[in-house]
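Each remark here refers to the structure printed beneath this line.
Here the complex is missing a single protein chain, while all its other protein chains stay put.
By letter and in written order, the chains are A and B; residue numbering begins at 1 in each of them.
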Amino acid sequence: MREKNIMLLHYITGILILVAGGIHLSTVFLLSPYEESMKFDSSPLAVMSVYRNVLLAGSLEALLILVAFHGFNGLRVILQELHQGKTYKKAVSLAVTIVALALVVYGTRTILIAHQLANL
Amino acid sequence: MPFRYGLERWSYTLQRVSGVAITLFFVAHIVQTGNVVGGASVWSIPPYEFAKKVWTETEAFLANPLFDLGLSVLGFLIFFHAFNGVRLVLAHFGIILKKPSRPEYPYRPGSMSQAQRALFWVTIVLAVAALVYALDVFFEVLRL
Partner (left out) sequence: MSEITFKVFRYDPAKDGGKHYQTYKVPLRRGMTVLQGLLYIKERLDPTLAIRFSCRMATCGSCGMMVNGLPRLACYTLIEDLKKQTVVVEPLRNYPVIRDLVADFSEFFEKHRWVKPYLIRIDTYTQEKSNTSYLQSDEELERYIQFAYCIKCGLCYAACPVVASDKEFLGPQALAQLYRYLADSRDEGTAERLKSVADGHKLLRCHFAGSCSKVCPKGVDPALAIQLLRREVLLRA
């Protein structure tokens, strides 16, 4: 049962990433010229302004979690295909989960602080 | 070397390679955007000037045209992985595949349906479009 559920989640997160990723790419590339987007100052067009808006920051957070799951689950699948064995399997699952969680924690910190910084 | 097994095998290979590349980029990207607020040492609101300093340094490091080229290639890979992924979800649930039927020589497998193959080429077109757009943004090739 479990692998089947993980794979269903893999498909679902993949589709949701299309939406969240689309929003992310639009804010960076389409709302303003690229050079403007990359400026630090919280001018209305800069990347930092994305963090100011709760909905946009929320979509970034969602993208973070979805990509972390989808990407590291993919890595887990590839690694577990290359070699089989009980301890190897558990080690790969654990390592992948830890790295993914660490990235989500670090990314969430970025989003929270940037949100507060942008709203100063 | 598996060069002659057909379209679906190429799609499988590229999907895997792009997936790994995107995941590695994702790790680098989270670390890099962490520098927008001042880097790994920061866990509460940092002084504005400190955050700006770290960000400016990061931006200077990333101004390298090699990174820009890498990002363009990554744009291709992301668009390929995304749209091929959509095609794969549809194929894995049998939606764009043909129904089973008695095999008549010369065999045309239902899994290699026109719908599924057409979607692959659509994916390639969109991914190349993304590559061209990215190259234009970074290097102003076409000045769109």
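Heads up, the rule we're going with is that a residue touches a chain if its C-beta (ideal position, glycine included) is under 8 Å from a C-beta of that chain, and two chains touch if they have at least 3 such contacts.
Everything numeric in this text was worked out from a predicted model, so none of it was measured.
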item	value
Shown chains touched by the chain that is not drawn here	A, B
Which residue of B:I45, B:M112 or B:L126 touches the chain not shown here	B:M112
Which residue of B:Y12, B:F25 or B:Y133 touches the chain not shown here	B:Y12
Residue in contact with the excluded chain [from B:V42, B:L74 or B:L88]	B:L88
For subunit A, residues in touch with the removed chain	1-4, 7-8, 77, 80-84
Residues belonging to subunit B that touch the chain removed from view	1-2, 4-9, 11-13, 15-16, 88, 91-94, 97-105, 107, 109-112
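Please note the rule applied: only the chains that are shown with their structure count from here on.
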item	value
Approximate Å spacing (C-alpha centroids) for the pair subunit A, subunit B	14
Of subunit B, residues touching subunit A in the complex	16, 19-20, 22-23, 26-27, 30-31, 33-34, 36-38, 40, 42-46, 48, 51-52, 55-56, 59, 78, 82, 85-86, 89, 92, 137-138
Touching residues (chain side subunit A, partner subunit B) in the complex	11, 14-15, 17-18, 21, 29, 34, 38, 40, 47-48, 64, 67-68, 71-72, 74-75, 78, 99, 103, 106-107, 109-110, 113-114, 116-117, 120
